[in-house]
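The structure's right below; bear with me while I get my questions together.
Removed from the display is one protein chain of the complex; every other protein chain stays in position.
And now, chain A:
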Amino acid sequence: MENMKKSFLFVSCDEAQHLCDKAQYNEASLFDKIKLNLRLSWCRVTRAYYKRNTKLTKKINEANVDCLTPECKENMKKELEKAIKNQAS
């Protein structure tokens, strides 16, 4: 019974990092968060990853970076290809 409980809540370091990634996008469930927090309470490696990962999210939000959508890039590519062809002929 004890072992069952342990395996139920236990996640490996890799799994914990995956949960941490999901948490950055608010896609971790409550149960995921409990498992992650349990691991964070004793694993230094997970804690270090969590700290860096959270910092990355914070910096990206602070910077307010923007980029083009794939559709917009596709349109730009078409326009540029057309211009390249026109220039070559």
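The rule is simple: a residue touches a chain if its C-beta (ideal position, glycine included) is under 8 Å from a C-beta of that chain, and two chains touch if they have at least 3 such contacts; residues count from 1.
As a convention for this text, contacts and distances are computed from a predicted model.
Visitor: Tell me the UniProt protein name of the chain this structure doesn't show, selecting from "Arsenosugar biosynthesis radical SAM protein ArsS", "FAD-dependent tricarballylate dehydrogenase TcuA", "Peptide/nickel transport system permease protein" or "RNA polymerase sigma factor".
Guide: UniProt lists the chain that is not shown as "RNA polymerase sigma factor".
Visitor: Please identify, in ascending order, the residues of chain A that touch the omitted chain?
Guide: On the chain A side, contact with the omitted chain comes from 17-18, 21-22, 24-25, 27, 52-53, 55-56, 59-60, 62-70, 72-73, 76-77, 79-81, 83-84, 87.
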